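Every protein chain but one is kept in place in this view of the complex.
Coming up: subunit A.
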Amino acid sequence: MSDNTRSEALQSQYLTVNLAHEEYGIDILAVREIRGWTPVTRIPQAPGYVLGVLNLRGAIVPVIDMRLRFGLEREEYGATTVTVIITVAGRLFGVVVDAVSDVLDVTPDAIRPVPDMGTTVDTEYLKGLTAAGERMVLLLDVDKLLQPHDAQMLEAALPAASDVKAVA
């Protein structure tokens, strides 16, 4: 097998989305569907970036705002605002982004490590970056979006809190 075909075999596709004038890539295999923004039902005690839940053909799916997740300013939702439904480890969640733009073919050798500075995003959620023509695309690590440290800590704290009653 030649080098060329091998890298083609390993090539993966990324859906690129716009967020605060930057372009991010989401592994297309994790994308379940793209839908226009529709209002969601707020959930109590949720972190600020979790907007609420929506009904995806009978499944209750949490939706997070990517701008808020990355600590950016909230933007008014407009005609191009979309919810990208992502599935990670059998769980579904939606992310709200400014717009979707393209699908990119990326070979592994075209992915560069993320330098520690220069983006508005915490590098923890990035897998790497790649070039698409003149543009730079930041590749997101979707696994980490919904289960960041704070949610895990919250989860861990909950059972402990519910024990309080038994003791009291």
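Definition applied: a residue touches a chain if its C-beta (ideal position, glycine included) is under 8 Å from a C-beta of that chain, and two chains touch if they have at least 3 such contacts; residues count from 1.
Methods note: contacts and distances are computed from a predicted model.
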*asked:* I want to check something: the complex is missing a chain, and I'd like its UniProt protein name from "Chemotaxis protein CheA", "NADH-quinone oxidoreductase subunit F", "Sulfate transport system permease protein CysW" or "Molybdate ABC transporter substrate-binding protein".
replied: "Chemotaxis protein CheA"
*Sort through A:43, A:99 or A:131 and give me the one touching the missing partner chain.*
A:43
_One chain is left out of this view; which of A:10, A:59 or A:103 touches it in the full complex?_
A:59
*asked:* Using the document's contact rule, name the residues of subunit A that touch the chain not shown here.
replied: 39-46, 50, 52-55, 58-62, 91-93, 151, 155, 158, 161-162, 164-166, 168
